[in-house]
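Quick one: structure below, then a few questions.
One protein chain omitted, others in place.
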Amino acid sequence: MKKVGKEQVNWPLTIVLILGLITVAFPLYMTIVIAFKQPSEMTNSVAGILSLPRSFSLANFKEAMEVTDFWRSLGNSILITVITVVLSVLIHSMLGYAIGRNSADSKFYKFIYLYIVSGMFVPFAILMMPLVKQTAEMGLGNMAGVIILYIVFYMPMNVLLYSGYLKNIPIALEEAACIDGATTWTTYWKIIFPIMKPMHATVAVLTALGTWNDVMTPLVIMSGTGKNTLPLAQLNFQTQFGTNYNLAFASYLLALIPILIFYIICQKQILNGVVNGAVK
Amino acid sequence: MKKSIFSGKRNRTFLLMTIPIVALFFCFNTLPLIKGFIYSFTNFRGYGDYDWVGLRNYMDLFTDGRVGKSYLFTFKLAVVATILTNVVSLLLAMGLNSKIKFKSALRGAYFIPNVLGALVVGYIFNYFFTYILPAFGQMIGSGALGSSMLSNTKLAWVAIVIVCAWQSIAMNTIIYISGLQTVPEDVYEAGSIDGASGWNKFKELTFPLILPFFSINMVLCGKNFLMVFDQIMALTKGGPAQSTESISYLIYNNGMSGGQFGFQSANAVIFFIVIVVISVAQMTVTGKKEEQL
Partner (left out) sequence: MKKECARAVSACACVCVAAASLFAGCGGEDEKSGKIEIELVHYKPEAVKTFERIAEAFNATHDDIYLTIESPNDAMTILKTRFIREDNPDIIGIGGDINYSNFVDAGMLMDISDYPGLDSIKQAYKDIDKDLEFVPQDGVYAVPYAANASGILYNKDMFDAHGWEIPETWDELLALCEEIEAEGILPMYFGFKDIWTCLAPWNAIAVGLVEPDVCRQVNSGQTTFTAEYKETAEKMLALLPYGPDDPFAYDYNGACTAFANGEAAMYPIGSYAAPQILSVNPDMNIDSFVMPSNADEADNKLNSGIDLQFCVMEDCENKEAAYEVLDFLLSDEYVQEYISAQNSVPCKEGDFTISPMLDGMSAYIEEGRMADYQDHYYPAEMVVDAQIQTFLINQDVTAFLDKFDSDWLRYNRDIIRKVQAYNEQNKNAE
C-alpha cells in the first residue's frame, strides 16, 4: 500500500513548477538569442531583442572560442576547479567533523567554529592587497596559490555546511564502531565520510560554482603568469568604451555547459541520501 | 555520559584534524586581515609611500554620509532579500523533492540562474528593467511600472533585491534539498498515520528537522547579501543618485579602484566587526532553538 502512494505523480505540482520555469527560461532564451545575433542586430525595442536571430550560424561561438583561447582557458579552469573541489571536500569535511562532534561540549571547538565561520564576512577587498604581496613572497603567484586561496575562502561556508549536516547524523554509529575497536580516524573514513555523501555533493556544487565563475582571485593572483582561466579570458569582450555582448554571451553559454553537467551529476548524489537508511 | 565510550585518542585525532587546517586558514585569511587592519591607520593608496594617520580613518567613518547611507541600504537589502530567498527556495525545495515528473530536468533548470555570469545577468536584467518591464507597464497602464525601476531612486533597490533573490534561490534550494534528504521517510509515515497534513506537517515535522539547514541558509544569505557587490556593479553601479551603494561596493571601488585603501580598510574592519556580532548573536539564538528540539 505504501508503494502505491509513493509512485503517485503529483501532477498539479509538476505543472506549477514547470510554469515557474519561465523565470529561468526567459533570461536563458534572451542569452541564447543574443549569442546568435550580430552586433548590428542589437536594438532597444522589445520586439527586436526578443526576435530570433537572422541566422543560426555558429560564427559567434567560433570567434568567442578563438578570442578566449577556449580549450586552454577551459583546461586551466577545470584544473583549478577540480583540484579545489576535491581538496575542499577532503579537508573541509574533516574539519567540519571535528568541529561538529565537539562544539557542543568543548569551548575550544566552539571558538574554532566561530573563528572559521566569521572568516566568511571578511571583505575580499581588504585581504586582496596583503594577499597579493604574501602569495608573491611565498612564490604562490600562480594557479597553486589560487587553489590554496579558494580552499581558505570556501572553508567557512563548507565547515558551516558539514558541521550543520552532522547534527542530523546520529552519533550511535560511531559509538558502535568504537566498541568494535575502530579508531576515530578509520571510523571517520569508513563510516562518516561515506554517509556525508549528499553533503559532499552539495559542497562540491557550491564550491565549484564559486571557483568556476570567479574573476577577481585569478586576476590579481595570476596576472603576469600568462595563464588564463575562462572568466579571465572572457574579460576580453569588455573594453573601456565598448562591450561585444554577442560574443560574450556565446562564450558564457559555452562556459555554462561543463558546470551544468557537473551539477547534474552531483545532484544525483544529493538525492541518494544514505541517511534515510542509516537511521534505521 | 556518552563521552565515556570514546577513548582519549579520539580527542587527539580531532586535534590533528583541526590544527593544520586552522593554521592554513590563519595564514591566508587572518594574517592578511591583520595587515589590512594595520593599513587602516594609514593613508595608503594601495601603492607607493604612505603616512600614519592614527585614528583619522575611523573618525571619518562616523562622519561620512556615504558610509552611513551604504549601511542602511545594505541592511535593508539583506533583510528583505534573505526573507524572500528563503521563503521561495524552501517552497521550491519541497516542490522539487515531492513526487513530481521530470524531477532531474526541473532541478537542473532551476539551477541555471546561479551559473550565468555577472555580465549576462547584468545585461539581461538591465534590459528587462529598462525596456521590457516599462513596455509591459505601459501596456497595462500602470504608472509605477511605466518607467524603469533602475532609474527610480525609490525603487532601484527593489530591482536589486529581485535579481539577488533570483540568483541565490538556486543555491539555497540545493541546501534545502540536501536537508530534506536527511528527513527519514518513516517520520512522514508516522505523521500521516497521526493525520498530520499540509501546514501542520510542515510546521511540526519537516521544519524542525531541517532547522540546521535553515540556519545555514540564513547565514549564507546574510553573507551573500550583506556583501552584495556583483549585482550592484551589474545593475546600477551605485546609482541612481547614489541610492544603491552597498558597503562592499564602497570598499572595493574606493579602496581598490580609487585611492582610499587605508580609509576603506577601516570601513572593512568596522563592517566585519558589525557582522560578526550580528551572526554570533544569531547563531546563539538558533543554536539554542536547535538544542531545545
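Residue numbering begins at 1 within each chain, and the chains themselves are lettered A and B in the order written.
FYI, contacts are C-beta pairs under 8 Å (C-beta built on N, C-alpha and C of every residue); 3 or more make two chains touch, one makes a residue touch a chain.
Fair warning: this is a prediction, and the values are worked out from it, not measured in the lab.
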item: Chain not shown, its touching partners among those shown; value: A, B
item: Contact residue for the chain not shown (choose from A:Ile15, A:Leu58 or A:Leu90); value: A:Leu90
item: Per the touch definition above, residue among A:Pro12, A:Gly139 or A:Gly181 touching the missing chain; value: A:Gly139
item: Sole contact to the chain not displayed, among B:Asn29, B:Thr74, B:Gln231 or B:Asn253; value: B:Asn253
item: For subunit A, the residues touching the chain missing from this view; value: 39-40, 42-44, 83, 87, 90-91, 94, 128-129, 132-133, 136, 139-144, 147-148, 151, 183-185, 219-220, 223-225, 227, 232, 235-236, 238-245
item: Touch residues of subunit B, complete complex, unshown partner; value: 9, 12-13, 16-17, 20-21, 24, 43, 45-49, 51, 60, 126, 130, 134, 147-148, 150-151, 153, 236-242, 253-254, 256-260
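The criterion applied here is as follows: only the chains that are shown with their structure count from here on.
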item: Complex contacts: residues of subunit A adjacent to subunit B; value: 2, 6-11, 13-14, 16-18, 20-21, 23-25, 27-28, 30-31, 34, 44-46, 49, 91, 94-95, 97-99, 101-102, 105, 109, 112, 114-123, 125-131, 134, 148-149, 151-153, 155, 157, 160-161, 164-165, 167-169, 171, 174-175, 178-179, 183-185, 198-199, 201-202, 205-206, 209, 212-213, 231, 234, 237-238, 243, 245, 248-249, 252, 255-256, 259-260, 263-264, 267-268, 270-271, 273, 275-276, 279-280
item: Partner subunit A, residues of subunit B touching it in the complex; value: 2-3, 5-7, 9-10, 13-15, 17-18, 21-22, 24-25, 27-33, 35-36, 39, 46, 92, 95-96, 98-102, 104, 106-121, 123-125, 127-128, 131-132, 135, 166, 171, 174-175, 177-179, 181-182, 184-186, 189, 209, 212-213, 215-216, 219-220, 223, 226-227, 247-248, 251-252, 255-256, 261, 264-265, 268-269, 271-272, 275-276, 279-280, 283, 290
